[in-house]
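Removed from the display is one protein chain of the complex; every other protein chain stays in position.
== chain A ==
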Amino acid sequence: MPSSTPNNRQAHVVAALDETPVAAIDQVNETQKARSTWTDAWESMRRRPSFWISSSLILLIVLVALVPTLFTQAPPNSNCLLADSNGGAEAGHPLGFTRQGCDTYARIIFGTRASVTVGLLATFLVTLVGVVIGALAGYYGGVLDAIVSRIGDIFFAVPTVLGAIVLLSVLPERTPVTIALVMSIFAWPQIARIMRGAVLTARNSDYVTASIALGVSKFKILLRHVVPNSIAPVIVIATVSLGTFIVAEATLSFLGIGLGSDIMSWGNDIGNAQTSIRTAPQVLLYPAAALSVTVLAFLMLGDVVGDALDPKARARR
């Protein structure tokens, strides 16, 4: 040990006790409010304006989808007069008329249901299938994992829209339900992969080992510990993909192999308006705007939820 020169020797200084009173070792702070991951996430979300904007937009959209008659009295499909074709806005018809002379505003309102149904249903199916398959593959591993992962890869290699085009072109009937089903067939591997990765991490954590040693059965550990701790990234991706499913439906309908022409949807309307894009762009613009706002709302929510569920992202703000 090097010795200090005498002139550098420092005095022994003690701070006054009242400056830093010594607290009991390792005391529990009983005044704090109880917090779990979910309450923490909620606390973080409710501070962000984008959460309130996106969730109120989504609420509004869902309300429109459920009871469109609350928002418009104009019949969307009957009373269409070709005289009004591509007509501008007038009293009672704030957004003007489509090429067929129907009320644009009413068609957008009534078209919401199809788009939202496809989005919600496809997301629900994809999440359900993806979570179950991903969790089982990641948790049990081995042959099951190998087989399931390869099957997933096969579907993953086919772009969702391309696969949907092929399948839908042979289906006799194309309703929101069939479209959602067809899209989920090609989209579940993404969720399954994410779930599998998260489960692999959770499976090797100490609390799982602890539970095994406590005598909890393997399947119960999966349900009680592994899944709840792996679900957060899936929720984020699911929220974001809701928007992309709505876009995909619109794409398919635009291409003419989505929803049947008798079903009102934004995609169909955009497709129909395409022919007059140079003479009457507003007819295409309005349903496209409705689509954009809806997708934006879900993307925004996904972003907020993602940040809220990731403590590191929360700390950065």
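The rule we apply is simple: contacts are C-beta pairs under 8 Å (C-beta built on N, C-alpha and C of every residue); 3 or more make two chains touch, one makes a residue touch a chain; residues count from 1.
FYI, contacts and distances are computed from a predicted model.
For the chain that is left out, the UniProt protein name among "ABC transporter ATP-binding protein", "Protein-methionine-sulfoxide reductase catalytic subunit MsrP", "Phosphoenolpyruvate carboxylase" or "Na+/H+ antiporter subunit A" is "ABC transporter ATP-binding protein". Touch with the chain omitted from the figure is made, among A:Ile25, A:Ile154 or A:Val170, by A:Ile25. Interface note: of A:Gly92, A:Pro159 or A:Pro228, the residue touching the hidden chain in the full complex is A:Pro228. Within the whole complex, the absent chain has one touching residue among A:Leu82, A:Val143, A:Val170 or A:Ala213, and that is A:Ala213. Residues of chain A in contact with the chain left out of this view: 1-5, 7-15, 17, 19-20, 22, 25-26, 28-30, 32, 34-37, 40, 44, 47, 205-207, 209-217, 220, 224-225, 228-229, 315-317.
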